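With one protein chain withheld, the remaining protein chains of the complex are depicted in position.
For chain A:
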Amino acid sequence: MTSDTPTCSNHDCRVAEDGKCVEGYELPECPHYGKLSVDAIPEPQHVEVAPPVPETVLIALDAGTPLDRTQAARLQQRFLSLSVGVVGPHDSGKTSLIAGLYDQLQEGPVGAYAFAGSSTLVGFEMVCHHARSESQREEPFTDRTIRGAAASFFHLDFSGSSSAEILSLFIGDRSGEDYLTVTDDLANADGLFELRRANVVTVLVDGAHLIDSEQRHEVKAITPQIVDALIEAAVLGSRQRLVLVLTKKDMVLASANAERAMSEFEGIVTSIRNRHDAKLEAVESFVIAASPKALKDVQRGEGLSELLASWLRVSAAPASLPSPSLHLKRQIDQFTASEDTQS
């Protein structure tokens, strides 16, 4: 039956066949015309109902992605924990540094430190992907960290050759642009909790910018400004070490301006050391090629073992210890307790 077929609820009517009302009405006036006959309603068909499938109960496992503040704090209670904040403008090599360190561990211990576990293996795999052959890329590439997002943490546990104790390393990850805003307004430092609680704040100096005549002066100007702002905002203080890292050593060495760039990096380090050495636990510097785009003059991951050793070096007791009654084992707790006491 098509939708155009006339229908009538009077089962004696043959309007569908002859177009006439059996009771003699004009069709629009018939009270039965246009309505379904009881006979026209199809009989319900027997439907085979499948037996219910037992519901599978699934238990969620940890996502393995970078940790938020709360998740990191919970994990920091397991072992002696060290926290690193990595500050650098966009594309200065922050993600390459994180990925490069993890990828070094794929081949064995990094310097004196061996991999003991990680809660963020999925996160590491994701940032490493574009430097791996499976990505089908022609040269290593790293995604940028999303601007405005809260800091997250990559986590690695290490066992050292000189100690049976496990060291947990938490590397803060936040957009480089968000750090730069501190130089515009110190109030922007208020939310940088990952730096305030870090044992080591690492400021990256982009080697590719330092060899570029158009950008080198900006690098030389902005790097000390960032450090000045972090110290003035009390994000960086006497219980923390500052590590200045020249990234992209491969590009620096391949440049005609290599010597000048290395010298200018040393100048930046010296300048910052002269201004702030007394305000910080120490100022150190390293040159790295975490994820080089070519292997002409460098090895993949060059300089990372020295940087890692610096990150994992357990500092002297902080100047302002928390209440002895707390019996806090980890440095991060001491900082937190001290900070909380102050607030």
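Criterion: a contact is a pair of C-beta atoms (placed from the backbone, for glycine too) under 8 Å apart; a residue touches a chain by one contact, two chains touch by 3 or more; residues count from 1.
Here is the rule we go by: contacts and distances are computed from a predicted model.
S.K.: Just go with whichever of "ABC transporter permease", "Double-GTPase 1 domain-containing protein", "Thiazole synthase" or "Cupredoxin domain-containing protein" UniProt uses as the name of the absent chain.
M.R.: "Double-GTPase 1 domain-containing protein"
S.K.: From the list A:L80, A:M126 or A:A282, which touches the chain that is not on show?
M.R.: A:M126
S.K.: By the contact definition given up top, give the residues of chain A that touch the hidden chain.
M.R.: 56-64, 79, 103, 105-109, 114-119, 121-122, 125-126, 128-141, 157-159, 164, 166, 291-295, 300
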